[in-house]
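Here the complex is missing a single protein chain, while all its other protein chains stay put.
We call the chains A and B, going by the order they appear; numbering starts again at 1 in every chain.
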Amino acid sequence: MRSPRLLALAAAGGLLLTACGGGGESVDTGGGGGGGGGDNVLVAAVSAQPDQFDPHVTSAYPSFQVLENVYDTLAVPDAEDLTMQPSLAESWETSEDGLTWTFTLREGVTFHDGSEFDAADVVYSYNRIIDEELNNAYRFATVTNVEAVDPQTVEITVSQPTPNLPALIGGFKGMAILPEGAAEEYDLTTEAVGTGPFTLESSDASRTELAAYEDYWGGAPSIDGVEFRYITEPAAALTALQNGEVQWTDNVPPQQIESLEGDDAVELATTPSVDYWYMSMNYAREPFGNPQVRQAIATAIDRAAVTEAARFGAAQPNQTAIPEDSFYYYDYAPYDANAQEAQSLIQQAGVQTPLTMGLMVTDEFPETVTAAQVIASQLEPIGITVDVQTVDFATWLDRQAQGDFDAFLLGWLGNIDPFDFYHAQHITDGSSNYQGYSNPEVDRLLDSAATETDEDARKDLYDQAAKLIVDDVSYLYLYNPDVVQAWAPGLSGYEIRADKAINFEGVELP
Amino acid sequence: MTGQPLPPPDAPIAGQGDAKGTSPGPTTLRPARPRWRETLGLLARNPTAAVASVVLLLIVVLAVFDDTFAPEGANEISVTDRLQSPSWSHPFGTDDLGRDILSRVILGASVSLKVGFLAVGFALVAGTLIGLLAGYYGRWVDDVLMRVMDMLFAFPAVLLAIAVLAVRGPGSGNTALAIGIVYTPIFARVTRASVLGVREEVYVRASRSVGASDWRILTRHILPNAAPPIIVQTSISLAFAVLAEAALSFLGLGTQPPNPSWGLMLAEGRGYIELAWWLAFFPGMAIFLTVLCFNLLGDGLRDALDPRQRTLMAGGGR
Partner (left out) sequence: MFALVHLVPGDPVRLALGTRFSQESYDALRERSGLDQPLLEQFFGWAGRALSGDLGVSFRSGETVTSQIAERLPATLTLALASILVALVIAIPLGTISALRPRSIIDRIATVISQFGISVPDFWMGIVLILVFAGTLGWLPSGGYVPISEDPGAWLQRLLMPALVTGVVSGSVITRFVRSSVLEALGSDHVRTAQAKGLPTRQVFTWHVLRNALLPLVTVTGVQLAYLLSGVVVVEIVFSWPGLGQLALQAVQARDYPVLQGAILLFALVFLVINLVVDLLYTAIDPRIRR
């Protein structure tokens, strides 16, 4: 799911919405979870209310938690390794020159309103995103035409080879396929007409309810439905799980992991995610345009300590962006958390210390606030006074866009393809290159990697680019966090995923 | 802000508003002035208020010399020592970054009190001035000024402060400003009521007839008469301001990390409440104790200075 975009309304502090109501009739409050009395509904505690349900418009994680179960895309990331697998498209192929993609669609798929799925729906959905310049239009940057060849075949023409096209159109449910004319026929902000395993029944300020879709092309789910309850406070979500009010939650703060490991009432799962958190310094603000200053800072920071403080160890320190489990992982760690070395680097740089660095963080993502305080304490000894500036996310985004920062901490979430990890962030004038990095060699490498169709050659190009990015400290990479989720013992058929997509299609209650 | 808003501007407060103020009884010929020795004497005879003053004094001393008293700095991070329960080396325990909570509570006192004093200082100056002008000149001046105050008043206090902070950005200074703005109408109302009570008194009319300037009349005759309720209101407002700072910091809008503020520490400790109760408990106690003392002092002052209780009862703002 999640695009390689920052999900505006992710977990976050107490800002968001309401919490659960428990004990509705459909809920078995007995120990161990649901399943009694024919109530075959999974109750999942999530941390926030979805903002809306139009998959092409929303950018909020709480919305995609629901939409993941309602809509389908042509391709879908494999639960294990996130490679692109067939979904609404049964297969696809590329022309010799790499400029034409042909998708063969699955037959016998029906939408929740009963209409038949075919090529016209794909053309309609993609053109809606492109023509109305919706959020994800950037994913079609190289796409010049989307055409229905016949009801079972869609042809996509691109202006240059785009090896990651399946990841672009299948990476998350923001690229969902709607029935033709859906936007005119339905109020997509509150209604959903997908092809997925569940239908959207209702949603209010305390819960969202889904029902199993009997005609789902992958076979009807074994549970009757899913109820998402919003429980803001992690402690409340865990209590609800422990006493059986809910059977699943992702609202588990890392500090709780240790105490939950010995808890028989809770099944705890963690897996490395494809997110990464980083620090970015503004090249336009001296002395941070000086590579030696950035390298000194990169050398002074002890990523293990930052990770321990911010995530209670539920993360992997990493000096590059891509996590260890990925095919594209590049084992490169030139900085070794050495204050003395950092000190001499900063002296060589010839800047006057002590100097002050504003470090912008947001309480939308509390781990950045914690990490910033640890970084501040690590930079103090080398003569850099860090002024931690906590702002709300709206202000944060504004200041980032205006270049009004010395440095900031944030993460990129839900990255699937190496293009998502590196391209727009580091190419000269890239849309996410707020730090102002520009290295012609990196530009060349990123550009050729974007069109390279051979996987090994592509990895090699990205490795070279990553090395330069790390050496130049375009981004100062910190860690890849773990996904942490918990559910009732005996719940089966659920798979925790690195991209934090939550899919209840195959779940069976204990 | 945790507190309730204030009574509506035109509602009589406990039936003791303007109506009674216009017949001030025996002080008719002489403006009442705060009599300090007498006031202190009265306070000393009120044991609760006396104890509250002493405790407050201690807190202020602690806040002024916080660096001396705090065993550690506010931000001595030591992740390996995190979440330690209270012990001899850390009497209040340590927080999620291994910082000494006792030290942070002590250092947080100056942050919380500074915001409180700044906020009340702002409200006191602005509100008193507005109240004096409105009450003394009456007519359209009164109408315009008091309608503006009413508008501020009608707005839920928390939201007004949040709006101010959203515009100005978070931080201690802006928090003080936001709370000050919220509280200005109270001072304006209290002052205005007192002014109305004496405006037509013999001694005021007498000064006016001998050609005293408005400024002289306001400062020499009217303000002294209005002083007792304003003093009481100040003490009560300080209680409110400390609470408000805590609530705003709790919402992430007030004091920003890594600075220690009681409300912020409470908010940070909330996520650890089951693992480590001391993170939220001690800052909470600090807020409670300080606010309680300001309220008790305010009560004592009211008994001593303002027997007719023209000030808002009950911890202004709540």
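One rule holds in what follows: a contact is a pair of C-beta atoms (placed from the backbone, for glycine too) under 8 Å apart; a residue touches a chain by one contact, two chains touch by 3 or more.
In this text, all values refer to a predicted model and were calculated from it rather than measured experimentally.
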Which one touches the absent chain: A:N40, A:T239, A:N290 or A:T451?
A:T239
With the missing chain put back, one of B:A126, B:A163 or B:A212 would touch it. Which one?
B:A163
Mind pulling the chain A residues that touch the left-out chain?
3-9, 14-25, 51-52, 54, 57, 59, 132-135, 137-138, 141, 187, 189-190, 204-206, 229-233, 235-236, 239-240, 243, 245, 392-395, 397-398, 400-401, 410, 424, 431-432
Under the stated touch rule, tell me which residues of chain B contact the chain that is not displayed.
1-8, 11-16, 154-159, 162-163, 166-167, 169, 239, 243, 246-247, 250-251, 263, 266, 270, 273-274, 277, 280-281, 284, 287-288, 291-292, 295-296, 299, 309, 313-315, 318
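Heads up, the rule we're going with is that only the chains that are shown with their structure count from here on.
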Measure off the straight-line distance from the CA centroid of chain A to the CA centroid of chain B, and report it in whole Å.
46
Touching chain A in the complex: which residues of chain B?
75-77, 79, 82, 96-97, 166, 169-170, 251-252, 256-258, 267, 270-275
Considering only the defined contacts, which chain A positions touch chain B in the complex?
13-15, 233-235, 253, 255-256, 259, 305, 308-309, 363, 369-370, 372-374, 376-377, 388-392, 395
